[in-house]
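Each remark here refers to the structure printed beneath this line.
Every protein chain except one is present and positioned as in the full complex.
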Amino acid sequence: MAAPEPILRMRGIGKQFPGVRALDGVDFRLLPGEVHALMGENGAGKSTLIKVLTGVYEIDAGQIELAGRPVAFSSPLAAQQAGISTVYQEVNLCTNLTVAENIFAGREPRRMGRILWREMRRRAAELLARLEIDVDVTAPLSSCSLAVQQMVAIARAVDIDARVLILDEPTSSLDAGEVAQLFRVMRRLKDQGIAILFVSHFLDQVYEIADRMTVLRNGRLVGEYRTAELPQVELVAKMIGRELAELKALEDRPPEPDGAPLIEARELSRTGAIQPFSLTIHRGEVLGLAGLLGSGRTELARLLFGADHATSGTLRVDGKETALRTPRAAMGHGIAFCSENRRAEGLVPGLTVRENLLLALQATRGWARPLPRARQEELVEKYINALNIRPADPEQLVRNLSGGNQQKVLLARWLILEPRLLILDEPTRGIDVGAKTEIQRLVAELSGGGMAVLFVSAELEEVLRLSHRVGVLRDRRLVAELENGEQLTTDRLMETIASGAAS
Amino acid sequence: MRELLRHRLLWPVVVLVLLLLLNVIYNNGFLSIQVKDGHLYGNLIDILRFGAPLILVAIGMTLVIATGGIDLSVGSVVAIAGAMACLRISDLGDQGAVGGVLGAIGVALVLCLVLGAANGVLVAAIGVQPIVATLILMVAGRGLAQLITDGQIITVNSPPYKLFGGGYWLTLPFGIIVVAVVVVLTALLTRRLALGLLIESVGGNAEASRLVGIRSRGLTIMVYTFCALCAGIAGLIISSNVSSADGNNAGLWIELDAILAVVIGGTSLMGGRFSLTGTVLGALVIQTLTTTIYSIGVPPETTLLFKALVVTLVCLAQSPAFRAKVFHRRRRRPPAPAPSDEIDEKVSVAT
Partner (left out) sequence: MTTAGLRRGLLRGRRPLPRRYVPVLVTTGLLIAMFAAGGVRYENFATGQIVLNVFVDNAYLLVVAIGMTFVILTGGIDLSVGSVIALSTMVSATLISDGWAPLPVIGLVLLMGALLGLGMGAIIQYFEIQPFIVTLAGMFLARGLCYVINTESVKITDPLIVALGETHVPLGPELWVSPSVIIALVVLLAAIYVLQYTRFGRGVYAVGGSEQSALLMGLPVARTKMAVYTISGFCSALGGVLFAFYTLSGWSLHALGTELDAIAAVVIGGTLLTGGYGYLFGTVLGVLVLGLIQTILNFEGTLSAWWTKIVIGLLLFAFILLQRLIGARGGQAPPTPS
């Protein structure tokens, strides 16, 4: 393949959010007629880069050129009109309208203001036939599978004369056949000279479809590679990276646990979320879960807390079979769950630090048995000090705290319950290094005190440092359970993640 | 000072004080309160007394709105409660019998509880939007009230019932005492007990509340039931005051006034944080506005115009979009805290 001039070129892109540098001097280019994968873990800056490119955010530094001319988009619509179309996993179409209408909404063929339905259907059918998509254009979009909906979105984008097509995690909810169909369409578009930016968490898919890839980490560019020249293990290493230097080493790894099994999952699964898995967590044990974003690590954790219903399998707590139908039931067994999505699933932003801290405890007591004020203040003070929450003002609204301190509030909320199993889903994501170390130290202490911890993290260093055992997930499957000993290294973990087998 | 300026009850208080001042200018003796025959009389007492039903309804509405819902059916419930009580009393052999009257009141309030629970079940268990769920009872309830009264205005002649809304006790109008009791009880339930915290949590973030194990379904049903109970008591006061029940007109538009009172009191229609004090102030603002319009000689018909104005102003003042567009200095304040954990999430609801 000859290297033509890039259709899109981004240089030195910088984007700052309060407290976080989301993108820092990132270069990126996209050639016509290629599928280019954008790779990176949570917080790497992928989404920010896409949002910057499509006009959702303004850039703080750098420049964007489209077909050699500098551009700045004020909105996704402006980007679309310039030829950059985006198709998201959550399809941005109107499912109440028909397929044909979704393709032509706002651009319907008309005569004297009257929509020519027949003409519209004919053109929609032609367009879809060209992409080899077999679907009834008069059917409402809601009756189509998600895959077809995505392809309809793509068809719409292509028909608007897209030169750059961004596919943001289009395959997350598709089955293998649908993915194949999508890839067929993508190849066809590629042959027509369209540049496709592809984001996926499935390494196999990336290696199947992408010509080149750009890897980001922590808002910086790691590099641009030809897919064929970059082995999977190296890719994982580049995505995950190492942060050793920044963290003070923990004094000790937590002592080896000798507890009895606390919770045992047997062939537990949830359709579409996680394949059947079996897992045992012992008292006083830190079990780490490693895997890339979208590998099913959050889904597994949610099943153990009853946040979602399992579709098959059994769960034993203290050797007794139980169905955890609600979070409340799980809490009754001493299980606590700190979600990765602080804003949507953790904080009640309009309430104070004190109220957020005491929420779980109060929920278990019910509304009729309030915590005495003195006890409240005692608990709140204790945990604000223990976790070093800043500002140390219990009456501050929690929405005014920084990310790290919000995370500590959520942790404290669960610690107050003195749970037997604490599930932490990415507790250190998006927070500053100081708070990160504090939380890691806390996990070690808790486990030393006999609490079992399920620790989900994207950072392998962190997982290795804290865990007694490590479960590895890949493509919604628990592929390995490794004892954390001398011989277990980040390299070996990466290999397992990349290959999907405990070598 | 800055604390004071940013206090959320500042504006309702200011408006209330301004309204009272306006009255004083027109009538120097406006604030005076006299004792006649052991009863308190005065304009302020009247405002409280005539505002009593609205305060009651608004208190119940506050909790519903705090859960992120709304209850449009309170006006109908007001009518039903009055109708039911008057029907039972008019069936009594001796309308003066205290036991019979209490029984009638009991029946009426139980009916309200059932209706409220039905609203709650529709919202919490079946998952119908609150505005739609309560619309049903808003429409059907009026018919039900008229069905109970058989389309007539039932008049009763019952001294014990008259006491409820028209009588005096300990020099105060009985209605004011009822309101005071309900307000204090609600405050105790929500603020002394943990009900308020859990309601605010459900309204502020329903998913987070589920994940900390709050039984939001039961809580929501309870709140709608309580709201209907408040409306029922208000209906009794209204009907007792005139010793009759009018299924058609009792409590007409009170749901709108109540929502208005809640909004003026600083509780957001999006749910979450609520303020009972604010709601009481809001209800008093509305009642004082009505009184003022009468007393300064503006035609009473214009009350609705003023209400329209107040609704618009209050909502505009609470609208972030409006503030952003009108007061640019908002930009100089520190921007909203870092979306640090969100910057890498989907654009599903971008812009």
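When the chains are written out, they are named A and B in that same order, and each has its own residue count from 1.
Throughout what follows, contacts are C-beta pairs under 8 Å (C-beta built on N, C-alpha and C of every residue); 3 or more make two chains touch, one makes a residue touch a chain.
What you see is a predicted model, and the numbers here were worked out from it, not measured in a lab.
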item: Selected from A:I115, A:A260 or A:A392 as touching the chain missing from the view; value: A:I115
item: Option from A:S172, A:Q232 or A:S499 whose C-beta touches the chain left out; value: A:S172
item: Chain A residues that touch the omitted chain in the full complex; value: 76-77, 80-81, 89-97, 101, 105-106, 108, 110, 113-115, 117, 139-140, 142-146, 149, 156, 172-173, 270-273, 294, 299, 302, 308, 341
item: Interface residues of chain B (partner: the chain not displayed); value: 68-70, 126-133, 135-147, 150-151, 247, 256, 259, 263, 269-271, 299, 301-308, 311-312, 315-316, 319-322, 325, 348-351
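Basically, only the chains that are shown with their structure count from here on.
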item: Complex interface listing, chain B residues touching chain A; value: 192-195, 197-198, 200-201, 204-205, 207-215, 219, 272-273, 334-335, 337-348, 350-351
item: Chain B-facing residues of chain A, complex; value: 17-20, 22, 42-48, 50-51, 54, 56, 75-76, 86, 88-90, 168-169, 305, 307, 326-328, 331, 337, 339-351, 355, 358-360, 362-371, 399-403, 413, 429-431
